[in-house]
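The complex is shown incomplete by one protein chain, all other protein chains being positioned as in the whole.
Letters are used for the chains, namely A and B, taken in the order the chains are written, and counting of residues starts over at 1 for each.
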Amino acid sequence: MFSSSKATATAGRKRVGRRSPLATVSLIVVGLLTTGGAYALFTSTATAETGSGTTSAVSQDKVNEGQKLFAANCATCHNMSGSGTTEGPSLIGVGAAAVDFQVGTGRMPAAANGPQALEKPVQFTNEQIQAMAAYVASLGTGPSEPQSKYLKENGNAANGAELFRINCAMCHNVAGAGGALTEGKFAPSLKGVSSKHIYEAMLTGPQNMPVFNDMNITPQDKADIITYLKYLEKNPSPGGFQLGDLGPVSEGLFIWIFGLGAIVAITVWLTARSH
Amino acid sequence: MADHDDETLAGSAVEKAEPQKISAGTAVIPADPFENPGEPQHHIRMTDKDPAEEKRAARQVSTLFFASIVFSCLAVAAYIAFPIKDGDTGSIRLNNLFLGLGIALGLLAIGIGAVHWSKAIMPAREITEQRHLTRGSDATRAKAVEVFELGNKESGFGRRSLIRNSLFGALFAFILPGVVIFRDLGPKVDPNVVLRHTLWKKGMHLTLDPSGTRIKAADVTLGSAFHVIPESLLDSEDLLEEKAKAAVLLMRLKPEDLHEPEGREDWQYNGIVAYSKICTHVGCPVALYEQQTHHLLCPCHQSTFDVTENCKVIFGPASRPLPQLPITVDDQGYLVAQSDFHEPVGPSFWERDRA
Partner (left out) sequence: MSATTESPVETHEVGYAEQGNMPLRPAKGSKLMGAAANYIDERTSVSGLVKEVGRKIFPDHWSFMLGEVALYSFVVILLSGTFLTFFFQPSMAEVTYNGSYVPLKGIDMSAAMQSALNISFEIRGGLLFRQIHHWAALLFIAAIGLHMLRIFFTGAFRKPREINWFIGFVLFILALAEGFTGYSLPDDLLSGNGLRIIDGMVKGIPVLGVWISYLLFGGEFPGTAIVSRLYSLHIMLLPALLIAMLGAHLLLLVINKHTQFSGPGKTNNNVVGVPVMPVFAAKAGGFFFIVFGVIVLIASLFTINPIWNYGPYDPSPVSAGTQPDWYIGFADGALRLAPPHWEVVWGGYTVSFNILVPIVVLMGLLATVAFYPFIEGWVTGDKREHHILDRPRNAPTRTAIGAALMTLYAALWAAASSDLMATHFKLSIDQVIHVMQFLTVVGPFIAFWITKRVCLGLQRKDREIALHGHESGRIVRLPGGEFIEVHTPLTEYERWTLVSYNEYEPLMVRPNERGVITPVERVRAAVSGFFFEDRISPVTKAEIEASHHDSHGAIDAGDSHH
């Protein structure tokens, strides 16, 4: 699509003219985000490629290793055979993508019973996650991890933005800031989530999120959505600080507390007697 | 004004205008009130005592005003130095930031300078001004009454009731065309009829929003949520108006999870159900589908609908279930509507339940 080259070109050009303190801060933030993102991207795409490259001939060793890890860490809730218990759903047919997302974001193993499993520090190494993914994938066919060509963040951001608004924004907010669901559940913020995990979440529908299979949102569309989200991360708002992207509520709080607060402080100075 | 009032002309009007003694209502009037001690001693500022301080303050004020000039010039410089580069939001951010800072600091320096001037240098002594009753003096009021009475007498406004009342009638009637003329703000058709119909009809294909791609039933996997528009929408002249009624959410549940009411068992297809996305409360798109709890939440006012129970309201201010679109498949396996919705979609209205 036409904007793909453009997006990267603007990102490159933008690096040059940043000189203000605010810009420096945002530059650092952007730098950290992009390097971090790039790092995550390289590592994850590397594993994804090895993963997808060997899916057909997944080494039995790896599946065995995964089975051991599964038995030790997951079987309490998901049953030894992965067929699920009252505590956790069946994992037969959820595929490697679901495992990579759930374990790779630290949501699994779940800490405690709550409305939903929360993001936590990741408990396993990449190797171990891949092993478990291989084991679960061997239980039944399901979505495998995404191909790296869809994670390059160079799709059509405009198409991605439109699809994001229609399919995702009602839960995750138009800027990906997250939002509330029923009975204490919530749609998490998408900021800083790796492209791969975004892709896998769409593909597998973790927890209460609906599934967006490739017939609903094609792999290229998913790549576009990721491109848009990464565009938002790479390009801070032209208007200045974003106040959490929470819309009118944070704007209203800001004007009352800081705007009117500052002005009231000034009125006190204004009417105080001079020494 | 009152100086020129002719006392002799005032006459009985004065008595009429003469107010009653001003009532204090239920206020308690103290028998021996405290005496107001009068103003405390005046506060002497540093700038009043010390000429050097005053000089310093004067210097600060002019420095602030000069600074303001500099900031305003910087704002102009920023306007030129930070142009907007096509497609580069960072350049807009810089332009916004530096132009804004220049203007803001220029304004603040003027403001702070002026206030400092008034506080530190201008006389600080408080002055007492007397108040007077807000009402006009008796003579003035008498004159006003007289003016009205004279006006009444000369015009006969009070006496000639036919003229007066016909004038009132005319003044009322002349507003009417001004009201009626607003009828054509909206088209001629009766909205109560239009609101009942959407683009959906028998055999209309369900297609993806926004691309318009047809949807195969087999592609709607368990746990999926598809945002759907009727196939003919993209060719419609009133695209947004029609979309505002026809938007549909398609979900697939396990058939055993669905508790369809009698007569509507065949409105779903293999656990695939289609419901109007338009909230029955005030019309926001209800699209937050939770695939495990099967709740549908409206993000505007938190009305919650249970998909397994035919989208009945389980929380929030909505009252009615979301209307269901009866669906089936065509011979190639694509999802199609069986008919239009069987009730008006969206917010309730007065004549909604009339046939």
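Following the convention adopted for this analysis, a residue touches a chain if its C-beta (ideal position, glycine included) is under 8 Å from a C-beta of that chain, and two chains touch if they have at least 3 such contacts.
This structure is a prediction, so every number in the text was calculated from the model and none was measured.
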| said: For review purposes, identify every residue of subunit B that touches the missing chain, sorted by number. | reply: 22-28, 30-34, 36-40, 79, 82-84, 86-89, 92, 95-101, 103-108, 110-119, 122-124, 126-131, 133-134, 182-183, 185-187, 191-192, 194-195, 209-210, 227, 229, 238, 240-241, 243-245, 247, 277-279, 281-285, 287-288, 299-303, 313-320, 346-354
| task | In the full complex, which bits of subunit A touch the chain not displayed? Write them out. | result | 2-3, 6-7, 10, 22, 115, 157-158, 160-162, 165-166, 169-175, 177-184, 186-187, 228, 231-232, 237-243, 245-249, 251-256, 258-260, 262-264, 266-268, 270-272
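Keep this in mind: only the chains that are shown with their structure count from here on.
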| note | Distance in whole angstrom between the CA centres of subunit A and subunit B is 35
| message | Show me the residue ranges of subunit A that touch subunit B in the complex, using the header's touch definition. | response | 6, 10, 13-14, 17-18, 20, 22-23, 26, 162-163, 166-167, 170-171, 179-183, 185, 187, 205, 207-213, 215-216, 235-240, 269-270, 273-275
| field | Of all residues in subunit B, those that touch subunit A in their complex | value | 43, 45-47, 82, 85, 87-94, 96-98, 115, 119-120, 124, 208-210, 215-216, 219-227, 251, 285, 287-293, 295, 297, 299, 302, 304, 315
